[in-house]
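Complex shown without one protein chain; remaining protein chains in place.
Presenting chain A:
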Amino acid sequence: MAVKKEEKYPVARRYQVADIQVSRDATPVKPSVVVNLVKKAKHPVLVTGGKLLKEEKLVEYAVKFYEKGIPIIATGGSSKPLIERGVKPQSIVFPLHYVTQFMLDEEWQGFDGKGNYDVVLYLGFLPYYLSRMLSALKHFSKITTISLDEFYQPHAKFSFTNLTANKEMHYQMLEEVLNGL
């Protein structure tokens, strides 16, 4: 199923109805916008989460991001299937909570020593867990966060819209991001 027009996308519905926002909701984005953001980034990174242990397809996409030159920080045990497919993550042992704390520190040089990351992509997280981390980065950092998960993430700067009802569309959108990179 090809996804071309934005109007075809489902509405950006919060994963949790009671997640109250005031200041800024994530901008729901289509794949081409993600492509542009990543292309313009100086130091982008993909952070993967524990859902990769349950959803094989997400592992495949993460591998493709890696092959396109996006480094990976693997959390939640997602490193295991990635390493088995030849990925060398920048870090495997630090949970997202640590990684976020490091990113909040402007002096942090990143896991690769090249300075803090400016654009961070997220894939494969428990929505409520990721939500808190995105909230921390939203309030206390300048980092551009982009959620590529199936649940719309209001605290991100940019997020895929809500794709929970249609897995194929989610995969298709990830596919389109990868094709553009």
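To be clear about the criterion, contacts are C-beta pairs under 8 Å (C-beta built on N, C-alpha and C of every residue); 3 or more make two chains touch, one makes a residue touch a chain; residues count from 1.
Convention: contacts and distances are computed from a predicted model.
Remark: of the listed names "Potassium transporter TrkA", "Lipoyl domain-containing protein", "Acetyl-CoA decarbonylase/synthase complex subunit alpha" or "Type I-E CRISPR-associated protein Cse1/CasA", the one matching the undisplayed chain in UniProt is "Acetyl-CoA decarbonylase/synthase complex subunit alpha". Remark: the residues of chain A touching the chain excluded from display are 13-24, 49-50, 53, 74-77, 79-84, 91-98, 100-102, 104-105, 108-109, 111, 125-129, 132-133, 135-136, 138-140, 151, 164-165.
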